[in-house]
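For this view, one protein chain was removed and the others were kept in their places.
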Amino acid sequence: MNTFGHLFRLTDFGESHGPAIGGVIDGMPAGILFDAGLLRNEMVRRRPGGGSVSPRKEEDETEVLSGIYRGFTTGAPIGFIIRNKDARPEDYKDIVSGYRPNHADYTYALKYRRFNDPRGGGRSSARQTACRVVAGAFARMALSKMMPELRIEARLEQSLEKIMEARTAGDSVGGSVSCTITGVQAGIGEPVYGKLHARLAEAMMGINAAHGFEYGDGFALAEARGSEVMDEVSIRKDGKVEISGNHSGGIQGGISNGMPIRFRVAFKPTPTFAKALPAGSRVGRHDPCVAMRAVPVVEAMAAMVILDCLLEDRAYRIQ
Amino acid sequence: MNTFGHLFRLTDFGESHGPAIGGVIDGMPAGILFDAGLLRNEMVRRRPGGGSVSPRKEEDETEVLSGIYRGFTTGAPIGFIIRNKDARPEDYKDIVSGYRPNHADYTYALKYRRFNDPRGGGRSSARQTACRVVAGAFARMALSKMMPELRIEARLEQSLEKIMEARTAGDSVGGSVSCTITGVQAGIGEPVYGKLHARLAEAMMGINAAHGFEYGDGFALAEARGSEVMDEVSIRKDGKVEISGNHSGGIQGGISNGMPIRFRVAFKPTPTFAKALPAGSRVGRHDPCVAMRAVPVVEAMAAMVILDCLLEDRAYRIQ
Amino acid sequence: MNTFGHLFRLTDFGESHGPAIGGVIDGMPAGILFDAGLLRNEMVRRRPGGGSVSPRKEEDETEVLSGIYRGFTTGAPIGFIIRNKDARPEDYKDIVSGYRPNHADYTYALKYRRFNDPRGGGRSSARQTACRVVAGAFARMALSKMMPELRIEARLEQSLEKIMEARTAGDSVGGSVSCTITGVQAGIGEPVYGKLHARLAEAMMGINAAHGFEYGDGFALAEARGSEVMDEVSIRKDGKVEISGNHSGGIQGGISNGMPIRFRVAFKPTPTFAKALPAGSRVGRHDPCVAMRAVPVVEAMAAMVILDCLLEDRAYRIQ
Partner (left out) sequence: MNTFGHLFRLTDFGESHGPAIGGVIDGMPAGILFDAGLLRNEMVRRRPGGGSVSPRKEEDETEVLSGIYRGFTTGAPIGFIIRNKDARPEDYKDIVSGYRPNHADYTYALKYRRFNDPRGGGRSSARQTACRVVAGAFARMALSKMMPELRIEARLEQSLEKIMEARTAGDSVGGSVSCTITGVQAGIGEPVYGKLHARLAEAMMGINAAHGFEYGDGFALAEARGSEVMDEVSIRKDGKVEISGNHSGGIQGGISNGMPIRFRVAFKPTPTFAKALPAGSRVGRHDPCVAMRAVPVVEAMAAMVILDCLLEDRAYRIQ
């Protein structure tokens, strides 16, 4: 289904070659200041070329259709759309013949008995991530009021040098995105099926091209001795709790412990690249490293997960 | 919350020191042969000591309370309980003083404002995985009828030598579990938020001590060139589809492509081990490598995810 | 939350004085013929004035933004918007001062701590039902393929005479809508919490101004003797099942039995009427009998419920 989240939810729609993509953000608390600048900024970061180029105002403009009144959220659902500038009634060049390697063409055809929209990859288009970024921006607006110390920062873990080499070779290259979240209130997340890291894993693995997720010391823990990776919890004389290390990545038993949450997501190389295509094909629009563009998407999904967990926590926190 | 799955669902309860653990399996199709031997076998595999010791019949006996009639599932929910043999009204030795490193003691205390049951780790006890194994066994029963070619096989990726070394040193060690699923019908999974691999990731990361998940070539893809990892899809002269490689691990765009599904889960070292404990503490019951016992749990969760996706697929597959 | 349904779901947004209302329809099977005429027709029926006036093409035009390709549904979510022609940046006359009787003004202000959009009633506006009608039209498209014998027909149970009397008196009047569904496959619905009639009740009671729901002989059954209202099920010589009566309204134990499903919904009088308003207020836009306009909405909700139950049924119907 096309809904992400429980108490803070995004339901989205749209293909790259239809009239628009968009969605509904449900569970936004009332009384949150609508920060149009933050939303625009996140959308600029996500664009091909991203923050490094001057923002072209006319592209990817998000039209917010509901849920805001006099500059604040109303508690009603927030509908939004983003028009597709490229939408063409039918452009032969966009119709894929055959099934491209490492794409969803074949599996979509099976699942939807060939009724799927094949233009531009249809629903599998990277364009869908724009909806995630919109919802992530709204989640950040709520969190800036509810958890003001929170910082979510992701960065690419592949060198620009390797990316340029791949591009020059007509090839693509994979990459990782690491993310650190600080200022998270201790005690959020669920102990069994809604573990905070399991929700982050689900969120991140849902981003196009993601192939791996780890938190804390991650896969390195599979080779470690217990004595090497202890995060000791001690109670100081003044009653405050001190945690001595962070091999666990800020989460114990599925619940945040107040230390920085650290995780990493691995992305495969862009499946579309010059060498892979028949001579004469257009490839200019494809990034050689899909992980580059995933950075703001990773942050957006993280913001949505944190807010969702926070709202759940408040529901049960009776005094 | 304590429910896993959408159309095939497990809701479970129980702490290691209460009278029993148990759960409700909902969404089991009617008319499936109840295979008591399969259930017992999976429970034996999961036990401390596992398959290598003679099954002591009296332990971990699963009492099925509903949903079976004359040897077949009825379509009604399946309630089950497993009595805790160790249950003691209150045993001081089980009450943790202070917060153990790398355990959920501290985060539970925060989340539940110290009302949580601290005996034996309460809800974070590894004993909870018994409920997952019960539900996984029922999922396998349904799958053996609905997808008879299916095989789910996990194995530990840590050497017995290293495990024994750790034990001898009064220490513990991490480990990985790799899993291969063959015979999965192509076309199951969802394209955006319910991607098959995202659901596997959520399922696996919810197992105690899991710290990483990858599928296909996983984290290695982050360093690969696109040209090195292409899984080409070609249509043979007889109309059949052939896929040339499996770097993607049997899933494209979140949907199974009929190739073997491969994934790997990293587990941290058992946090409880001799060296970490005050002199004189009992540690006999703790495995030096928690990943060992996770093998049947990984398979159980995989079975539940596959069945869930299969039921969803059938809902929308109109002719 | 703003989502209705389980496997066939509508998530909608929008206030009467914002730029647009709209929603996302998720769970639409692939390969269903998109019937634009049916959609337009249902929207015309719902409008103030309804079927009795000539359709003004420019009003309530539904813009479908995704999920359709070459005239068929693709299986992807269907996004749609309907622009609000009346939208005004801020019109003082639309700002309610004080709390109107029998409106949601006061309860919204409490729930949303006065951050709600008060213009035109905000989210409580009858305009929201347009989204239900859109989703109902799509549900009918799917059902016309999956359950071709199905007929859903609702009608008003209040005399035009009484309605006109009320209008003349500057007053409003309540009304009932009765609905009959024929051609429903026997065996859909759930036995305990998702009973078919409980889902119909939830659906109907969610329509603005609804105050009562009954199915079969309904409230009259509370005064009946058991011997007077028996629907006997007998097996004829040719093996076919025959049911002798329909006091139960086509549902037994929460599951359809193949007989016509009959239910009735009571609506309170329109709370906005001339006598209730200060002198000089505009009331022209308000119908004297809100039940009138509910007729196509009742049908739409019924179609959504039937389709949802049918999809659930298919998920578990293994052979």
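Each chain gets a letter, A, B and C, in the order it is written, and its residues are counted from 1.
One rule holds in what follows: contacts are C-beta pairs under 8 Å (C-beta built on N, C-alpha and C of every residue); 3 or more make two chains touch, one makes a residue touch a chain.
Quick caveat: nothing in here was measured; it's all calculated off a predicted structure.
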item	value
Among shown chains, those touching the left-out chain	A, B, C
Selected residue (touches chain absent from view) among C:L33, C:M164 or C:V233	C:V233
Touch criterion as defined above, residue of C:M43, C:A291 or C:I306 at the omitted chain	C:A291
Absent-chain contact - pick from B:N116, B:T129 or B:N257	B:N116
Contacting the left-out chain in the complete assembly, out of B:G67, B:G206, B:G226 or B:P296	B:G67
In subunit B, positions touching the absent partner	1-3, 9, 11-15, 18-24, 26-27, 30-31, 63, 65-67, 69, 72-79, 81, 111-113, 115-117, 122-123
Contact set of subunit A toward the excluded chain (per top definition)	7, 27, 29-31, 75-76, 142, 145-146, 191, 311-312, 314-318
Where the missing chain touches subunit C, by residue	1-4, 12, 98-108, 110-111, 123-124, 128, 157-158, 166, 169, 171-176, 186-195, 197-199, 201-206, 208, 211-219, 221-227, 229-235, 241, 243-244, 247-249, 251-257, 266-271, 273, 275-276, 291, 313
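Definition applied: only the chains that are shown with their structure count from here on.
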item	value
Chain at maximum distance from subunit C, centres defined as averaged CA atoms	B
Whole-Å gap between the CA centroids of subunit A and subunit C	36
Sites on subunit A at which at least two other chains make contact	1-3, 12, 111, 123
